[in-house]
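Every protein chain except one is present and positioned as in the full complex.
Right, chain A next:
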Amino acid sequence: MSDDLAGLVADRVGDRAAGWDVAGELPRDLLAELGALGVLCAQVGVEHGGAGLDSRANGELTAAVGELCGSLRSVMTSQGMAAWAIRRLGTAGQRDHFLRRLTSGELAAVGFSEPGAGSDLAAMATTITDGGSGDVVVRGRKVWVTAAHYADLLLVFGGYRGGATAVVVPADTPGVRVERVPHPSGCRAAGHAGLVLDHVRVPADHVLGGVGLPLPLVVTAALTYGRMSVAWGCVGILRACLAAAVEHTGGREQFGIPLAGHQLVGRLLAELYVGEQIATRACEHASASWDGGAPEVATDAVQAKYVASRAAAAGASHAVQLLASAAACDGHVVARAYRDAKLMEIIEGTTEICQLLLAEHVRGRAGTVRGRP
């Protein structure tokens, strides 16, 4: 199933990813088509029109898309995270209604970060307040919302009734302004945008769960999916880099032998290969935790994202070095990988935030190592 969907995406993408990167735009009709096929949030169950993949299969699909186009994979991460947040935070009625919309061609984006709340999401200032007559009022600003440029539905996180939750805001609601990030350095066609929400009124049943929930739990629940998706996307980046590096260094000759025969080149190839393998193993481990209902899934997702994004940034840098001038133009798969990978060390919890979370995790259970109590 995952392979079928990956083949379908490869067929639709063809050789167009380079052009999308240079233009900074994905074809909207393609996104709607992939959305309606359930590809963009493939863990949504068949009962809601989704592909019903488990985390592992969706991970492999995410890596396959990420190998082709980091921008499309980013859109997939957003759609999947929106779907997961609705599934986790929403009521049964909200799941039935909104998940079906996300598998029918409507696109979604998720807004966490704000001008004053990046790594410190507890500083979030966006508010959702009961507005009477069955409405709520949403006020605030969000920044760097991936895919917001394409989105029909904006999942906006904010404070509500003493806690926090997310509210589904249709992008065409009066008071919503979507301001595109002009020239993002990576995932250039992913449609990053800022949101201005000026007294935006939406029906109260768009507030996920309908109550204020603990902010750390709300954020961790949603980000855990995002981290899995980013991590698998980084595996895709590494696979694209490895394929390009092997092909180039095996074909081009200098000093009378293929580049790959030079020992210093061989070392970079080895490091790139090991980076791909380690990132894959970390992702497989986290997906096994997800699919097996292991309590450590949130920590394993942080670990996978941390390992895979660092490996992708290092691996893409190696690939640029190996391909040299052959990859030194925008649009080239390795040039895209280099720019995209660095952003993956920032999004969904920076490398440093991941380190803090992992340190906190290990401190909380000093003396016990999983599998070796």
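Just so we're on the same page, a contact is a pair of C-beta atoms (placed from the backbone, for glycine too) under 8 Å apart; a residue touches a chain by one contact, two chains touch by 3 or more; residues count from 1.
Please note the rule applied: contacts and distances are computed from a predicted model.
A chain of this complex does not appear here, and its UniProt-recorded name among "Spore germination protein (Amino acid permease)", "Carbohydrate ABC transporter membrane protein 2 (CUT1 family)", "Acyl carrier protein" or "Allophanate hydrolase" is "Acyl carrier protein".
When the whole complex is considered, the residue among A:G132, A:G256 or A:P295 that touches the unshown chain is A:P295.
Taking the complete complex into account, A:V211 is the one of A:A123, A:V211, A:A270 or A:A328 that touches the chain left out.
From the set A:R87, A:H192, A:H206 or A:H248, the residue in touch with the chain omitted from the display is A:R87, counting the whole complex.
Chain A meets the missing chain through residues 87-92, 94-95, 163, 208-214, 216-221, 224, 292-299, 302, 357, 360-361, 364-365, 367-368.
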